[in-house]
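Removed: one protein chain of the complex. Kept in place: all other protein chains.
Showing subunit A:
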Amino acid sequence: METLKQGTAEIDLAVQSVRELNAELHAPNAQRYVVRHPRGAHAVAAGVNAPLEVQIDGDVGYYCAGMNQEGLITVEGSAGPGVAENMMSGVVRIRGNASQSAGASSHGGLLIIEGNVSTRCGISLKGGDIVVGGNMGAMGAFMAQAGRIVVCGDAGDGLGDSIYEADIYVRGTVGTLGADCIKKDMGPAHRKALRDLLAQADMAPQAEKQDYLDGFSRYGSARKLYHFTHEHARSY
């Protein structure tokens, strides 16, 4: 590991292993890290548990920034399945696209995908926030329980299937709505929440434009699947 300047360290995954990188991030000797040549490696910067800044120069594989707590992690490329899964806090930013199950089960923090995101984004979301600059694939927010998802482009089929709570804001079209997911009214509190999320995602110019915000619709739970009812008894 080469120290570039006060508090910044560089780790080259063409030379060092992901285990060495993550061991360093779990007991950090610097404030800021630059990771070179990730070349699609798995579990890059997983389990960060401190307010570190980690910049990853390239594309990553599975589970990048998983379980992140407090870290500010930026991928200057695209991410494979399960990016920022189970995030607790902090900010994870993907400059490119992300694969399936992005932000799965996240309890907190903010995941920003500047490009498109694939299927099952925010599956079982438990309180984290996700902002997608482009489009979101099918089955987004599946069984989401809490948290917010903003999609600036279109959302695919089966949006919000079996959703408990969580707010979904989509600016473009929605393929189909999943079971128990409905379009909901957008009140002043929702509009403010949307504006704040866009601003946090570095989209402040758009967030201040009223007609841009007007383009969004809110989706959430119809709350019909919360309880088993006797009408369903014959189904089993």
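Definition applied: a residue touches a chain if its C-beta (ideal position, glycine included) is under 8 Å from a C-beta of that chain, and two chains touch if they have at least 3 such contacts; residues count from 1.
Note that contacts and distances are computed from a predicted model.
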Inset, instruction - Leaving aside the chains on screen, match the unshown one to its UniProt name from "Monovalent cation/H(+) antiporter subunit G", "Glutamine amidotransferase", "DNA-directed RNA polymerase sigma-70 factor" or "ABC transporter substrate-binding protein". - result: "Glutamine amidotransferase"
Legend entry - Of A:55, A:86 or A:100, the one touching the omitted chain in the full complex: A:100
Inset, instruction - Quick one: say which of A:28, A:66 or A:81 touches the chain that got left out. - result: A:81
Legend entry - Residue in contact with the excluded chain [from A:21, A:41, A:73 or A:197]: A:41
Inset, instruction - Based on the whole complex, identify which of A:68, A:119, A:206 or A:221 touches the chain you can't see. - result: A:119
Inset, instruction - Write the list of subunit A residues that the hidden chain touches. - result: 39-42, 59, 61-62, 78, 80-81, 97, 99-100, 118-119, 137-139
